[in-house]
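Left out: one protein chain. Kept in place: all the others.
What follows is chain A.
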Amino acid sequence: MVETLRPRRRFRQPSVIPGFGLTFGYALTCLGLVVLLPLAALVARASGLGLSGILEVASDPRVASALKVSFGVSLVAALVASVFGFLVAWVLTRYRFPGRRLVDAVVDLPFALPTAVAGIALASLYAPNGLVGEQLEKIGIKAAYTPVGIFIAMVFIGLPFAVRTVQPLIAEIDKEIEEASATLGATRWRTLTRVVLPPLIPAVLTGFALAFARGVGEYGSIIFIAGNLPYVSEIAPLLIVIKLSEFDYGGAAAIATIMLAISFLTLLLINLIQAWSRRRFGYV
């Protein structure tokens, strides 16, 4: 019934505002030349290798171990970043303490600080003779030049994602439902775990996925602290750089394709979580 009332479907709905053709065309041209064309070059190179070619590169022990380090360590780092990110977001939105705004601004530091600068700072802090590295050494933990160092760098750059995705949702929680829960006799712990936390889970998962994706692709803040020992602390992005310096464009493209495929799956997962969240809780 409604269908018959609708005007004929067209690409763009009519509007009195001018400039659609110009701005849309310009934006599309930029997008095509700067983003889509270069990415197409990668797709072309990867499809030239074929699935078997890509799998062959991935089965090389050094590549396989670099992928394992990148994805494995990033998973653990994203987990830790999510837990502490949630804590930081909760403290920043729910509690009032002196210097709260300063602490809030500090959370964005990894966004603002160039990765190379963060990288050399972390490396010198966690080196065996560094301020923190020395203390860790005493309790038997070697941080720099091991996967532990990679983990530290990934937590550093993943944290803001974890904080900033849950923070606005914590701020929006309706305190009346907490009061209702308390009135009905629930302890504070029970209110938190049964009433407050469940609607926040999608946001926590989104933050986790963002931190994970960022950790997998991260390069600058990791390479200085990682030591880059093949089979031990060599990350996949570094291997792409090494392949390129050997003019092995195919190998570099294959590793990049595998990384992109997994990042794409992560993004898809985020979208699914958000769609589920919209159905379940009515918001993202």
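Brief remarks follow.
Quick note on the criterion: a contact is a pair of C-beta atoms (placed from the backbone, for glycine too) under 8 Å apart; a residue touches a chain by one contact, two chains touch by 3 or more; residues count from 1.
The criterion applied here is as follows: contacts and distances are computed from a predicted model.
One chain of the assembly is not displayed; among "proton-translocating NAD(P)(+) transhydrogenase", "Sulfate transport system permease protein CysW", "Prokaryotic ubiquitin-like protein Pup" or "Sarcosine oxidase subunit beta", its UniProt protein name is "Sulfate transport system permease protein CysW". The chain omitted from view is touched by exactly one of A:L125, A:V148, A:I201 or A:L269, namely A:L125. Set against the missing chain, the residues A:I54, A:V73 or A:V88 yield one that touches it, A:V88. The residue from A:A143, A:A213 or A:A226 that touches the chain not shown here is A:A213. Among the residues A:A78, A:M259 or A:I273, only A:M259 touches the chain that is left out of the figure.
Touching residues on chain A toward the chain that is not drawn are 11-13, 15-20, 22-24, 26-28, 30-31, 34-39, 41-42, 44-45, 84, 87-88, 90-97, 101, 103-125, 131-132, 152, 155-156, 159, 167-168, 171, 175, 178-179, 182-183, 188, 213, 216-220, 224, 237-238, 240-241, 244, 247, 249, 252-253, 256, 259-260, 263-264, 267.
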